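A quick write-up on the structure given underneath.
Just one protein chain is left out here, and the rest sit where they should.
Now for chain A:
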């Protein structure tokens, strides 16, 4: 888990936040994710099927990467904020063995109708710097 939980009062627009490093994606993880999510496309679980469509082998579900970002966002929000909106655009494909790092920057910090909001720009990257997903999340602080 991350060390820091966001605090509305101390956030500054443009600030980079602590990142989250996920362990390498494994084939077993993709099977578990297929079962838990209901996405049984064999592209994610069966090497032979993936090779038929031109891949070297299985690739990860895009939604697994969004799941990593969801974990990251929930840890950042901690007990102080709740998520109102969360979106992601899928980028480069990920494969078993890839280690994904989730990072974020404070995009906007504002108060509206007496409520406190922060939007974060999110990024999921491989160690090579290749971006596998970008997104935004809107948090409402208590």
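Methods note: contacts are C-beta pairs under 8 Å (C-beta built on N, C-alpha and C of every residue); 3 or more make two chains touch, one makes a residue touch a chain; residues count from 1.
Convention: contacts and distances are computed from a predicted model.
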item	value
Record-based protein name (UniProt) of the chain missing from this complex, from "(3R)-hydroxyacyl-ACP dehydratase subunit HadC", "Peptide/nickel transport system permease protein", "Spermidine/putrescine import ATP-binding protein PotA" or "Putative sulfur carrier protein YedF"	"(3R)-hydroxyacyl-ACP dehydratase subunit HadC"
Touch with the omitted chain, as defined above, among A:88, A:118 or A:132	A:88
Among A:63, A:92, A:106 or A:121, residue touching the chain not depicted	A:63
Residues of chain A in contact with the chain not shown	1, 22-23, 29, 32-33, 35-39, 62-64, 66-68, 70-71, 73-75, 79, 82-90, 142
